[in-house]
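One protein chain omitted, others in place.
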Amino acid sequence: MRIRVNPIDCKAHGVCAEMLPEWIELDEWGYPILDGEELPEQLMAHARRAARACPTLAIVLEGGGR
Amino acid sequence: MSVVAASAFSSNPLWYTTRSTGVVAFVLLTLSFAFGLAATKRGLASRHWPRFATQALHRNVSLLALAFLVVHIFTTLADSYVHVGWWAWIVPGASGYRTVWTAFGTLAFDLVVILIVTSLLREHMSAALWRAIHWAAYVAWPFAFLHFLGTGTDAAHGRWGIYLDALALIFLGVAAGLRWLTSDEPSGPLRSVQRTVR
Partner (left out) sequence: MNATRVKAAPVWERRLLATVDDGPDLAVHQQHWGPLPSARAPELLSAVQASGLLGRGGAGFPTARKMLTVAAARGRTVVVANGAEGEPASAKDRLLLMRAPHLVLDGIQLAAKIVHADEAYLVLHGGTGTTEQVYAAMHQRRDRVGVELRELPAAYVASEESALVHWLSGGEAKPTFTPPRPFERGVNGRPTLVNNVETLAHLATIVRRGGEWFREAGDADEPGTLLVTVSGRGVDRRVAEVPTGIRIGDVLERAGVDVAGSQAVLVGGYFGTWLPADLAAQLPLSHHALRAAGGALGAGILVALPRDSCGVAETARVAAYLAAHNAGQCGPCLNGLPSLAGALNALATGRWDERWWPALERWMAVVPGRGACRHPDGAVRFIASGLSVFAADVAEHRAGRPCASVSSPALLRVPAVPPAWR
């Protein structure tokens, strides 16, 4: 599963970093920094929850057991 | 005052259920609104209280409020003591009893249903559309407030109804003020450097 942020939709709410701290951390302005595009399998469920929780639906998930 | 309203002392269990679930629903809607406002503030989140917790509370309290609303409406319609038309739960103005005040309740319920359904289906619509519809919350709650004011605050029953209504209004007024009038901007030692170019 590939995870990306749509940087135009992202408004730095930071909920994704709360839900997926293993893969996402926030820069000093509150915007997410991802640890890479290919997610390890054990994080997929958390990633889906993080994508659902984003207030602007800026997390984009592609491929993988969706 | 009409005979009907003065007889709010009836010991009819449906009537008591309708009144009590109405009050609880109103309190829950008020709390839900407050949690919704709080969920937008980055500054309120911390390691011990993440934003998704506030988001979850907003969601669950809203669903609970809906559950109480459903009971409230059902017992109102089932109660033959007051003549509220069978369509009044969805069509504002269909009630013979306190038509206008009940209509506010109907409108509030209609909007709450729309808010909840669109939120459950959020991933299947554009984020901008969902957001635009969610503004209806600022219309739904005042309708609920007015409905409570007009149908739930009989002086004969004690003044607690009015106090509760007023308290909820003040509470949300403060919460909304905080949400809209405070800023989430980070402050830091490098602001001066960041600002130099602009």
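Note that the chains take the letters A and B in the order they are written out, and that residue 1 is the start of every chain.
As a working rule, contacts are C-beta pairs under 8 Å (C-beta built on N, C-alpha and C of every residue); 3 or more make two chains touch, one makes a residue touch a chain.
From a predicted model like this one, the values you see are computed outputs, not experimental measurements.
Contacts to the hidden chain, counted on subunit A, fall at residues 5-12, 27-31, 33.
FYI, only the chains that are shown with their structure count from here on.
Centroid to centroid, with C-alpha atoms defining each point, subunit A and subunit B lie 31 Å apart. Per the touch definition, subunit A reaches subunit B in the complex via residues 9, 12-15, 18-19, 28-30, 52-53, 55-57. Note for the complex: subunit B touches subunit A at residues 39-40, 42, 45, 50-52, 55, 122-123, 127, 186, 188.
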